[in-house]
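All protein chains but one are shown in place.
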Amino acid sequence: MSTVNVRLNVNGVEHSLDLEPRLLLVHALRDQLGLTGTHVGCDTSNCGACTIHMNGEAVKSCTILAVQAEDAELVTIEGLGTEDNLHPMQEAFWNNHGLQCGYCTPGMIMASAALLTENPNPTEHEVRHALEGNLCRCTGYHNIVKSVLDAAGQSSSEVTA
Amino acid sequence: MIPAEFEYTVPETLEDAIRALVDGGEDAKLLAGGHSLLPLMKLRLAAPSLLVDLRKVPGLHGIDRQNGDWRIGALTPHRKLEFATELGLTSRVAATIADPQVRHRGTIGGSLAHGDSASDLPAAMVILEAEVTLQGQGGQRTVAAADLFQDYLTTAVAEDEVLTEIRVPALDGYGHSYHKFNRRSEDWAMVGVCVVVKDSGGTCEDVRIGLTNMASVPLRATAAEEALRGQALSAENIAKAAELAADQTNPPSDLNATTEYKQHLARVLTRRAITDALG
Partner (left out) sequence: MSVTEAPLGANVGSPLRRKEDPPLITGRGRYVDDIKLPGMLWASFVRSPEANAKITAVDTSAAVAREGITAVYVGEDMSDLGGPLPMAWAPPGVQVNNPDHWPLARGAVKHVGDPVAVVIGEDRYAVQDATEDVIVEYESLPAIVDPEAAIAGGPFVHESLGTNKVHEWTLAGGDVEQGFAEADVIVERRVVNHRIAGAPIECRGVIADYRAGSLTLYSATQVPHFVRLFMALLLGLGEDHVRVIAPDVGGGFGQKLQVYGEELLACWASRKLGLPVKWIETRSENMSVAHQGRDQISQVKMGAKRDGTITAFHVKILADFGAYNMILTPLIPSLGAFVMGGCYKIPNVQTDITGVFTNKCPTDAIRGAGRPEATQMIEVTVDQMAHELGMDPLEIRRKNFIPTEDFPAATATGVVYDSGNYHGTLDKLMEHVDVAEFRAEQEQLRTEGVYRGIGFCTWTEICGLAPSRVTGPAGVGVQAGLWESAMVRVHNTGAVTVYTGTSPHGQGLDTAMAQIVADRLGVDPRVVEVIHGDTSMGPEGRNTYGSRSLATGGEAVVKATDKVVAKAKAIVAAELEAAAEDIEVADGRFSVKGSPDKGMALADVAGVAYVGAVPEGMEPGLEETTFYDPENFVFPFGAHACVVDVDAETGKIKVLRYVAVDDCGPAINPMLIDGQIHGGVVHGIGQALYERVHYDDDGQLITGTFVDYALATAAELPSFETDRTETRSPVNSMGVKGVGEAGTIAASAVVTNAVIDALRPLGVEYINMPLSPMRVWNAIHNSEGASPEGGLSS
């Protein structure tokens, strides 16, 4: 098993890793760097649970080799916000019950956050199509879509605190 | 699911990439965005011995207008095409590929070189009469899109060649449309029909119709095109022409659609796509 040295910039931190070329980026993040918030839900690039940001764009880290991510700026769910300093999209998912089991949630939040970067005022139709690469079995998407629209300031917030 | 082991190299020039490809032999593969190849490798339906990663090779990106043509670098991701609406049909087709994450990584060159007739761009390239530039050990050549796709997952790209750019005639003055029929928005096309049409005062000056997933290669519905070209663009004429869209096709049945159903869809979608392109 030959390895190559790869520098990965994840959540603003530079890592130098000796990796098999075939190592998938999602496994490098999870198994090598301990960033287990990025999940795996399929083997065919359908479910989107592994969605992270690569140079600001939403990508599926299960369909990228870790070596391909060299020189890129990667952000995972852990780098988006913390419990003490939530990203507005995380807050919106919490306020709108945009998650149940939580497994698809990091990918959903990352895809949704990237959407608002590209299109800050999406319609419901645009939100739904922007999330066509993320599967959720719990929520029926209703509250996910509501969360994204809320984060975009498109529905009135009734959160009392 | 994870890929089988392979060797990996990331050359910094096109020459080095071609050399690596040649040295790697028949089991060497180019890696662009990886969104056609890696899924196959993860399911172990493909197991190349060497991957030559093109990401550091300069000059393979970007979209430029050069006179009547668009020049698109092979590593241009679908998402960039989607946002470049001035590309017309190419942009519209790219916007239907899979999902945003896949479109961020998947590239036009990778998709065309992969040669899957169920993917969306090949038929569009055929009717736009695009050409691809192939750079190999022996130099550079140009191949028309119509000659690029030879069979299922088989293209004219030789083992030592890199698809470097795509030249797409701009077809100013044409209307365009792509009707992709699938069960879910993120799915592959069950059948897709792309159309460019030039309306000259109510008469069809030119029409070109491409069919996705109707054969092992993208098809052009020539009988339908011929029936409409030169005719008045009436609903009736469009409908008549569309009835010919599936002529000479024999698409294989699969889980979601039989041969007969695919042919039916091709006819319906052709009528809708022409109408839409004129709209």
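Note that the chains are named A and B in the order they appear, and that numbering of residues resets to 1 at the start of each chain.
Going forward, a contact is a pair of C-beta atoms (placed from the backbone, for glycine too) under 8 Å apart; a residue touches a chain by one contact, two chains touch by 3 or more.
Keep in mind it's a predicted model, so treat the numbers as computed, not measured.
K.L.:
Determine which one of B:10, B:246 or B:265 touches the chain that has been left out.
P.N.:
Touching the chain that is not displayed is residue B:265.
K.L.:
Across the whole complex, list the residues on subunit A that are touched by the chain not included here.
P.N.:
Touch with the absent chain occurs at residues 1, 20, 22-23, 27, 30-31, 35-44, 46-47, 49, 76-78, 80-83, 86, 90, 93-97, 99-106, 109, 124, 127-129, 131-146, 157-161.
K.L.:
Mind pulling the subunit B residues that touch the left-out chain?
P.N.:
1-2, 4-5, 43-44, 181, 183-188, 190, 255-258, 261, 264-265, 268
Methods note: only the chains that are shown with their structure count from here on.
K.L.:
Roughly how many whole angstrom separate the Cα centroids of subunit A and subunit B?
P.N.:
Averaging C-alpha atoms per chain gives centres 29 Å apart.
K.L.:
Inside the complex, what are the residues of subunit A that reach subunit B?
P.N.:
Result: residues 1-2, 4, 20-22, 24, 27, 43-46, 48, 51, 54, 57-60, 62-65, 67-68, 111, 114-115, 129-130, 132-134 of subunit A touch subunit B.
K.L.:
Sort out for me which residues of subunit B touch subunit A in the complex.
P.N.:
1-8, 10, 31, 34-35, 38-39, 41-43, 51, 53, 55, 79, 98-102, 104-105, 184-186
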